[in-house]
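What you see is the complex with one protein chain gone and the rest in place.
Presenting subunit A:
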Amino acid sequence: MPNYTLNVNGKQVSVTADADTPLLWVLRDELNLVGTKFGCGIAQCGACTVHIDGVATRSCQIQVSILDNTKITTIEGLSKDGNHPVQEAWKEIDVPQCGYCQAGQIMTASAFLAENKNPSEEEIRNAMHGNICRCASYNRIEKAVKVASQKM
């Protein structure tokens, strides 16, 4: 199997994997970064969202072989002490129920707010529409994104 060097959360890491292996499984199974979740495997639910060069990306659809010279950020690397404004807002609003989808929600929200500092309600709802929360904590996600935007 080929070897790849990736920049994950600011560190250079080396992994051995088949070229077609999705980044999701490299993160989870090879690098023990299990915060990025598996939900559907077809980019429909958003549980596996990470940042690639700051852009929210479904890691289940990105092959490990095309990630040369990119910066990958996962939920584990979003902030040093879990104090990114979005993480703080998630805590303040007590968003999670089961909590499984929330890393993906947070990664989508943080990439969105980096681009749009003062979003309207409609912009928030559009930005978060791609991430499914099966517990339907949507009211709180929406509120937390608003609160986070005020903290950023």
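Throughout what follows, a contact is a pair of C-beta atoms (placed from the backbone, for glycine too) under 8 Å apart; a residue touches a chain by one contact, two chains touch by 3 or more; residues count from 1.
The rule we apply is simple: contacts and distances are computed from a predicted model.
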Please identify the absent chain by the protein name in its UniProt record; candidates are "C4-dicarboxylate ABC transporter permease", "Heptaprenyl diphosphate synthase component II", "Cytochrome bc1 complex Rieske iron-sulfur subunit" or "Xanthine dehydrogenase family protein molybdopterin-binding subunit". "Xanthine dehydrogenase family protein molybdopterin-binding subunit"
For the full complex, which residue in A:T5, A:Q61, A:N116 or A:N139 touches the chain that was left out? A:N139
With the full complex in mind, choose from A:D29, A:D53 or A:E115 the residue touching the hidden chain. A:D29
In the complete complex, which positions of subunit A touch the hidden chain? 1, 17-18, 21-22, 25, 28-30, 32-42, 44-45, 47, 74-76, 78, 82, 87, 90-91, 94, 96-103, 106, 125-126, 128-142
